[in-house]
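Shown here: the complex without one of its protein chains, the others still in place.
Then we have subunit A:
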Amino acid sequence: MSPRRRAPGREDTSAVREPHDNAAYVYGIVPVDVEVEPGTDGVGEPAGQVRLVSYDQVAALVSDVETDRPLGRPQDLRTHQRLLDRAAAEVPVLPFRFGAVLTDSDAVVEELLKPYHDAFVDALHDVEGRTQYVVNARYDERAILGEVLRANDEAAMLRERIAGRPEGATRNERMRLGEIIEHSIEEEREEDTATVVEDLEDRCEQLVVRDPGHERDAAHVAALVDRDRQAEFEQAVDELARDWSGRAEVRLLGPMAPYDFVGTS
């Protein structure tokens, strides 16, 4: 990037001239009064230092990456999320999806911050004081299979027919049995997801049902929760986990940045 100064922006002191083969990886948008701890490593190898590129009331969390190396090691993915989640614990953040890279800081200002300044200000306002959780429930395999086999005569019959016989000789039976199980789980999932939504929707600002992330998922939802009500929300999830104990394992992820609640408005 050229060393000229941008008129209204101010940049973190760690910003240095970017060599030719570098580009600006963008993590997300924060209010302009945010600071980044010096020495915060970003994605890539070698890791660039995370800095802020600011314009008026908003700033982008950015670090340099070398353009001739691919991104996407598990470490990179974690770095991206960790940075955003930590930031979100302190300040409002609009998290970007992994993999956003612009040519340089100027481009971040001219093409991202400047043209969408007002939209970002509004969106930051919307997530202020709120945090995201993800609730993921997964059926215990033995429990759910047992349930299906007890409830479905055809499944039980197929299972007996398969027992002790080689896979190749029972392919049709296996296919049919698997299909029954799959459909049964799907029906259960629909019901259980509805239960989760019902239990949690009054304890959060917004709630979205995610696609199942696993074939045994009982429910997968993201919730935007008011910070004042985090304890209440967590308790509701705790209760759900107790109710479903033995049947499905309920995991609560977060608090995290509001990934599911920053639609392109």
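Assume a contact is a pair of C-beta atoms (placed from the backbone, for glycine too) under 8 Å apart; a residue touches a chain by one contact, two chains touch by 3 or more; residues count from 1.
Rule of thumb we're sticking to: contacts and distances are computed from a predicted model.
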What protein name does the UniProt record of the undisplayed chain give, "Sarcosine oxidase subunit delta", "Response regulator", "Branched-chain amino acid ABC transporter permease" or "Gas vesicle protein A"?
-> "Gas vesicle protein A"
Sole contact to the chain not displayed, among A:E35, A:E154, A:E182 or A:E201 | A:E182
Write down which of A:E201, A:E215 or A:E232 is the residue touching the left-out chain.
-> A:E215
So which bits of subunit A touch the chain we can't see?
-> 23, 26, 28-29, 65, 67, 69-75, 77-78, 80-82, 84-86, 88-90, 94-104, 107, 111-112, 115-116, 131, 134, 136, 138, 140-143, 145-146, 148-150, 155, 158-159, 162-163, 167, 173-175, 177-179, 181-182, 210-215, 217, 222, 230, 234, 237-238, 241-242, 245-257, 259-260, 262, 264
